[in-house]
Every structure is written in C-alpha cells, then in structure tokens.
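The next block holds one structure in the form of structure tokens; read it before the comments.
FYI, not all chains are in this one, though none of them got moved.
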Amino acid sequence: MGKVAIVMGSTSDLPVMEEAVTILKEFGIEVDIDIVSAHRTPDKLFDFSKNAHKNGYSVIIAGAGGAAHLPGMVASLTPLPVIGVPVKSSNSIDGWDSILSILQMPGGVPVATVALNGAKNAGILAAQILGSADKAILNQVIAYKESLKEKVIRSAKVLRSKK
Amino acid sequence: MGKVAIVMGSTSDLPVMEEAVTILKEFGIEVDIDIVSAHRTPDKLFDFSKNAHKNGYSVIIAGAGGAAHLPGMVASLTPLPVIGVPVKSSNSIDGWDSILSILQMPGGVPVATVALNGAKNAGILAAQILGSADKAILNQVIAYKESLKEKVIRSAKVLRSKK
Amino acid sequence: MGKVAIVMGSTSDLPVMEEAVTILKEFGIEVDIDIVSAHRTPDKLFDFSKNAHKNGYSVIIAGAGGAAHLPGMVASLTPLPVIGVPVKSSNSIDGWDSILSILQMPGGVPVATVALNGAKNAGILAAQILGSADKAILNQVIAYKESLKEKVIRSAKVLRSKK
Amino acid sequence: MGKVAIVMGSTSDLPVMEEAVTILKEFGIEVDIDIVSAHRTPDKLFDFSKNAHKNGYSVIIAGAGGAAHLPGMVASLTPLPVIGVPVKSSNSIDGWDSILSILQMPGGVPVATVALNGAKNAGILAAQILGSADKAILNQVIAYKESLKEKVIRSAKVLRSKK
C-alpha cells in the first residue's frame, strides 16, 4: 500500500494541515509530513518532488497560502496525483489568492484542489485515490461515509426531540 | 485496469468535457461518457453514483456549470475519487458560481476540483490516479510530461531564432 | 392550511435557521424542522423531498453553507416552492460560495433565494406564499408590515427628540 | 386562480423577462405585464404595488438591472410574495450589482431572488407558489419536471449512441 506525503510551505500552515494527518491515520494509511517552501527552499522542492514516486509515495498533499505555488510546482515535477489545500494564511486576501494560485493550473499539470482550509478533505481524497485500487481502503471509505450519515441522523433526532 | 466515467449536467457542457475524453484515450484508458443532471435526473444521479464502483469504474469526472451540484452530489454517493470540472456556461457569472459550488465541499465529502473549463487536466488527473497504483500508466504520465517539456523547448527555440 | 418544512444541512446552521421557526410561529403557521444533509444523508434527502408535498407541506425552507447543494437538490425533487437560505458558515468564503451555490440554479429548477443568513425573511416569504391563497394569513402579513412601520416611526421620534 | 403580474424597470429588460411570460402561459396561468420604473415612475410603483393584491394578483415578478430597486420597493409595498429577477443590463458590472441589490433585503421585507437573467425560473417559481394551494397547477409542475427529465434522458441516449 502506498504512502501519502504531506508537505506545506511553512509551520504556520500546520494547524490546518494536521487535519489531513489525523484522518489518514484514522484510515491506517502511512503518512510522512515535511515543510517544503517553494519560495525559500526551491532545491528541496525539486529533490522532494522528483523523487516522491521513487520513495514509495502514491499521493502528495501540498498546502500553502497567499501566492501558493507549492502544490503547482510539486505537480510540475512529479507524475503522482497532487492534492492542493489552499490555506487562509494571515496575509491572504480572504483566501482568494490561495485558491486561485492552486486551482487555475495550465493545461497539462493538474492540481486536485479542495476547499479553503480543507485539509481533512485532502486526507479523505488521498484515501479515496488509494482506495480506487485497494479494496480494503475502499471499504474503509464506504464505512467512513456510513459514519457521517449516522452522525447526521443522530443530531437530527436530538433536534426533533427538543421541539 | 479501472475505467473512468465522465458525466456532465447537460449536452452544452460537451465541447468542454470532450477534452477529458480525448486525453484519456491518448493514454489508452477506457472511458464511458453520459449526461446526468443533478437537477433534472436526480434518480439517474443516484443510480449512477451508488453503483459506479460496482460497475468497474475507478475514477469519476463530473462537469457542470452555474450552481454546479453534480460533482458534489456524485461524491456524496460514491466511495470513488470524484474530479470536478467547473464549466463556464452561458448563464454563469464569469465562472465564479461553478467554481465555488464545486470547490467548497463540506468536511467529509471532497471533490478534486480542477481549473475553470479544465477538462483536459481532469483527464490527466484521472490518469495520475490510476497511475498511482499502475506502473504502466505512471510511465505514460512521465512520458507525457516529457512531451510537454519538449514542446516548450521547441517553441522557445523558434522564438529565439526569430530575434 | 399548509405546513412549512424547514431543513438544514447541519446543526451548526441552527442558530441562523431558528429565526425562520420563530417568525412562522408568530404567524401561527405550523412548522416542522429537521436536519437533512445533501452530502451526508442523500437517501434521507430523496425521501424527504419526494414526499414533502404528500406529507402536508406547502412550502420548504432549506438552509446550508459553503457549497450549499441542499436547497437546489430539494428543489430538483419536489414540485413545491423551495426557499433557500445561504448560511455564512465558518468555512465559507465570506458567504459568496453559499449564495452562488443556491442562487444560480439552471433553467427549470428555481430556488427562491433570500439574503445571506436571511432565515427570518425566509419565514416571512413562506407566510406570504401561504397568504397568496389564504386571506387570513395575507391579513397577518399586512399587519406585520404595519408593525414594522410603527417601529421605525417610534425610533425616528426618539432620535429627533434627542437632538 | 390568481393572476401573476410581471413588471420590469425598462423595455430593455423585455428580452429577458419575456421568458417568464412564455413559461407561465405554457402553464395556462394568466399574466399581466407592465413597465414600472422605481426611479423614473415612483408614483406608478406605489399605485401598482399597494393595489396588486386587491387587483387579483397572487404573485408579482419584478425584473431590473444595475442598482435594481424595483423588486425590493414592490416588496415593501405589497403583502404578496415578490420574485426578483436580476437582469444583466448593459451598464451592469457583470450582474453583481443587480444580484446584490435584489438579494440582500433587510429583515422584514423578503424578495424571492432567482438566478441572473433567470426569468424562466421566476415564472416556474410563480407557478409553484400558485400550485402550493392548487392541485391542478401542482400536477402541471410535476408533469413539467417529468418533461425536463425526459429531455435529458433523450440527449444522453443521443450522446452515448454517437460514441
């Protein structure tokens, strides 16, 4: 089973990105986490991205804020699917800069973009990608979706009982 | 090897969505294409989405415009990874409605969103997802990226020779 | 006299959506409230929406945030008028995603959209819809509007007396 | 059965607003159409709006562009449900001004807003409002939705046969 690499541009992205780690560990999927700044450590970006598929990774999750170039640059250097998490950092313009910098990639180099600060969904998407070729993970995803449903059903019961 | 399902909300999305078909066929990946409207054929949406993983599909690409609910609703009903293509339809507000309706999914139900009208990238992303567990496709992706590079190198040569 | 069904995507929408309950009760209109998540309980969404007009409801109010698919999906499944309330949830981009996901419905499937967090107005609009065929409720709406006027007139008096 | 009044701010809104007339006539619902400018004929606005419920109307559809005050001002003067159609007029800023001027009404005075240029949906919504208290119209709405589904099913068949 493939591992998932989670990289982010700065430690300030960690509170958001940790949600991806948590959900992937719940799925029992192996995760490595690192800080790789497109703008401050471009050489590390190159080394990491060019070798990720040789180092046992199957999916890469990359989170960044502002003019968020990390996900797109990783995607330019790896053949693996890259999931981009736009982070609403302190210097961001309501998150629009992060979203557009990650989403609007040119033809040939996709980034699978999730919602603003959507690191949890990035983790689930990584699990779904692994699950598309791995029955066991697919079943876990099915079970996870079932658990989401049950939580809503329970909260609906509580609400109606209060009326 | 898994198949890719491509669905769209309306025939008017076809000119955009055909780019996904084309690129996937270039990769030799089997593709099925259908029209499934979240708002006009909700029953078909349910049938298709609930059974996609049982019908041999590994990845779903869903394109829609305006208040684009198709990708998110498919994602709510399947354990497979869903790639969403925001289509700039005629009644769209510069594409912002399509993008936000697809991208901003709640925690638990991700959609892998690509750029506005980015159906080609949706196809490549689907190939990368299949490739993350299939060496042969991974190598095709590597070769494809190499071909992108060569095209740029050639056009750069033409430009410099003209000076 | 018809009942009004109020559904929302999550308990976190309740503080906003309760204003619709309150105003409808002031009008003496019967209200049922439930949690129905388009993305987490799609089967419940189908059951609820397909049967609402058979279960004594005349109007449906649906509130949701982010990529808010609930109002539109309910509208796709019911012949009743559906009022959509865009909720500015915590993960929303200033409410734009909620608004555009609810407002920009394709031809054939309207959602009567009110202002961001405008659940009170959703309740009043539901009363007006019932009132369009029910003299007693129409007169209540007329009286309500009179009371709005009087409140402004009184506050204007207070302001001018302070000068 | 109640009539529907359709008003618009200017003859330039007619090409958009005519879609509401067409669909309502298809439903066999009686429609009156007029030009009422909030800014150029405020007295007419007052006369029309204050008396609409006395003149046999059950629902009002109001369309306007730019700083679109017509729907909201009609709503301030009538107890009837008012459906607002934001029109993307030539001097509009991509329609944002029309949408926000109609949608963001203050507490107490709702306007049921539909999509940009969504006059057709305004007509359908008016039918649904009438249908919420009129079995025959409700059944027409049900039949209409069925016809939408069939059109999609047919176009899907055509698409798949072409493959």
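Each chain gets a letter, A, B, C and D, in the order it is written, and its residues are counted from 1.
The criterion applied here is as follows: a residue touches a chain if its C-beta (ideal position, glycine included) is under 8 Å from a C-beta of that chain, and two chains touch if they have at least 3 such contacts.
Just so we're clear, the structure is a prediction, and the values are computed from it rather than from any experiment.
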#### Entry: Total identical subunits in the assembly as filed, 4 in place
8
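One rule holds for everything that comes next: only the chains that are shown with their structure count from here on.
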### Task
With over half of the numbers shared counting as same, classify the chain C/chain D interface as same or different.
same
### Message
Just the number, please: Cα centre separation of chain A and chain B in whole Å.
### Response
18
#### Entry: Gap in Å, rounded to a whole number, between the CA centres of chain D and chain A
42
### Task
Hunt down the residues of chain A that sit against at least two other chains at once, touch-wise.
99, 115-116, 118, 145, 148
### Query
Taking chains as nodes and touches as edges, what kind of graph is this: line, ring, star, complete or other?
other
### Chains touching one another, given as label pairs in label order
A-B, A-C, B-C, B-D, C-D
### Summary
Within their complex, chain A touches chain C through residues 94-96, 99, 115-118, 145, 148-149, 151-153, 155-156, 158-160, 163
### Query
Considering the complex alone, what residue numbers of chain C touch chain B?
9-10, 38-40, 42, 46, 65-67, 69, 72-73, 75-77, 91-93, 96-97, 100-109
#### Entry: Complex contact set, residues of chain A against chain B
2, 53, 58-59, 79-81, 83, 99, 103-116, 118, 120-122, 124-125, 128-134, 138, 141-142, 144-145, 148
